[in-house]
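Okay, handing you the structure first.
The complex is shown incomplete by one protein chain, all other protein chains being positioned as in the whole.
Going by the order they are written in, the chains are A and B; count residues from 1 in each one.
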Amino acid sequence: MLRLIATRLALFVPTLIAASMILFIAINVVPGSAARSALGVDATPQAIMRFEALNGLDRPLYIQYADWFTKAVRGDFGKSFQNRVDVGPEILKRLPVTLELAVLAFLIANLIAVPLGAVAAYRHTRAADTFITSLATVFGAIPNFWLATLLVLVFALKLKWLPAGGYIPFFDDPLKNLLRMILPAISLGVVSSSLLLRIMRASMIEVLSSDYIRTARAKGAPAGVVIRRHALRNAAIPYLTVGAVEFGFLFGGVVIIEDIFRLPGIGSLVLVGIINRDYPVLIGATLVVTVAVLAANMIVDILASLLDPRQVRHKSGAA
Amino acid sequence: MDWSWRRHGAFTIGTLLVGLMLLAASAAPWIAPYSPYDLDVAKMLQAPSLTHWLGTDEVGRDVLSRTIHAARISVEVALVAVSVGSVGGTLIGLLAAYFGGIVDAVLMRLMELLFSFPAILLAVVLMASLGTSILNAMIAIGIIFIPGFARLARASTMDVLRQQYVEAARAIGMSDARIMFREVLPNILAPSLVEAAVAFAYAILLESALSFLGLGAQPPEPSWGNMINTGRGFMAQAPWLGIVPGSALFLCVLGFNLLGDGMRDFLDPHMKE
Partner (left out) sequence: MPLSSSIQEPVLDIQNLSIEFPGRRVVAGVSLQVGPREIVAVIGESGSGKTLTALAVLGLLPRQARVTGGRIMLHRRPMLELSANQRRDLLGDRLAFIPQDAMSALNPMLSVGDQVGEPVVLHRSSTWAAARQIAVELLRSVHLKEPEKRTTDYPHQFSGGMQQRAMIAMGLALEPELLIADEPTTALDVTVQAQVIRLLREIRDEHGTSILFITHDLGVVADFCDRVYVMYAGRVIEEGAVDEIFYNPRHPYTVALLAATPSATERVAQLNAIPGQIPAAGELIAGCVFAPRCVRAQPSCREVPPEQEMEQGHRVRCWYPGGKT
């Protein structure tokens, strides 16, 4: 078990380094645009050269990367081109907003996917299954930013139940925080639930047709016990693996959703970084999102193997 | 049985929606009642009426006409992006599977890495460096699709390579390139086609998201994404501004997803149950 965690962690670091390289290259595919966009269209060539020299943008890309990397491992992500703010602390300040949003959204997605997926599988090919499968198809086709817009229209503008945006830290006022988080979390969660639901249904159908489910039925276990005690745990392993990937998709969605609901998280920082061509901000922010996604994948992998007794304990082999 | 009838029904709806979308895209100038660009400030923010079936926007343009024309942009972007992704990805997957060993390891490791970025984030970052334009959106979205197609092509190439006729081709001394493109490629296209339908839906979704953020289609060019973004500002007074293009986008994505599901069932009958 410890060995598995160690292997995972050992894989995590090179992946992260490779990911940061790809980001670095992707951002610098077209050289020279940063200065122009930071200084405005009418900037003189001299001003642009001065800006590039000041920020080290006149050096070869690999040196820029090496420089960035050595600082980044010490937690220094550089200063924003735009307002000279340190990127590291800015990210730390914004991280809780995004994490809360992502976790809430993922929670909502699972609260929809697990029970509905299980019921659809249990009622396979019956009316309930058709209904739930159709629902998943519809959920999967809704653009999250459009859903967000509609939710604002209905719950904020028409019914006036919830605020249309803004952020209050959880520890200042938990209730007000959640009231502002609920619409963004639903916008992300509902769309993500679609794939999760399909996976839940598929792996439950597989599990429910297995012999040990017949054994449970032959013991006189009612439907609820069959699903909860005997089927869900077995269906959970394939489900978790896909769930981690979906968590990544969901995390990507924060860029757009934070913008709509004016949440001061990493997503809106990415957007600011792009609009201003603020490379240090952009790299720092996207890297944090990537770390979060990779970490989620790793945690889920470990969790999945913890769930499976065939992988956990081997105290006495078969006699 | 009625279960399979339901599946057929879904496939039919998907085909209809996609057909409608392609019709709108290809015949936009002829079927749209007005020009998508003509301003008329006197007519701004009019509710749906007989003259303007789906109302007018904040500068008096016909929403229906703009929605129809936006289909065109979406289809163009999706077409180019899916082509970039499928050609690039299939080639990479084919090479990885065919040559195996270190080629396979390096290529697929890279694909996995690309895959681990959230798609929209990668698109956004690429847009930042490529610059905001619709052409760059096509390229950025296309790059995102490469790993998916590569994985698929690799898996199906592996299957094909195990078959007899590839052995036979090798035995009679066919060149690698010839085997890959003459013997293997035709046999791995079917699953890629299903992936393409689903990728098409996703490309349209991503284009809209980028345009929504102001990184894709630039005004006054109509795109569902930038129309929704504009509509967001007028949600209280003129909700149709956001609802109409959003519904079009939703129905279009739904159509392609249903089509993809149906094609998958058709290609792999075992998946039906």
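Note that in this section a contact is a pair of C-beta atoms (placed from the backbone, for glycine too) under 8 Å apart; a residue touches a chain by one contact, two chains touch by 3 or more.
Because the structure is predicted, anything quoted here is derived from the model rather than measured.
Colleague: Omitted chain: which shown chains does it touch?
Modeller: A
Colleague: Would you mind spotting which of A:M21, A:V225, A:V242 or A:I275 touches the chain that isn't drawn?
Modeller: A:V225
Colleague: Based on the whole complex, identify which of A:T7, A:N83, A:S134 or A:S210 touches the chain you can't see.
Modeller: A:S210
Colleague: Just the residue numbers, please: which parts of chain A touch the chain that's not shown?
Modeller: 124, 210-212, 214-222, 225, 229-230, 233-234, 307-310, 313-319
The rule is short, and it goes like this: only the chains that are shown with their structure count from here on.
Colleague: Starting from the mean Cα coordinates of chain A and chain B, work out the distance between those two points in Å.
Modeller: 22
Colleague: Give the list of chain A residues in touch with chain B in this complex.
Modeller: Chain A reaches chain B through residues 15, 18-19, 22-23, 26-30, 33, 124-125, 130, 134, 137-138, 140-143, 145-146, 149-150, 152-153, 157, 205, 248-253, 255-256, 259-260, 270-271, 273-275, 277, 282, 286, 289-290, 293-294, 297.
Colleague: Where on chain B is chain A touching in the complex?
Modeller: It is residues 1, 3, 6, 10, 113-114, 116-122, 124-131, 201, 205, 208-209, 212-215, 225, 228, 231-232, 235-236, 239, 242-243, 246, 249-251, 253-254, 257-258, 261, 273 of chain B that touch chain A.
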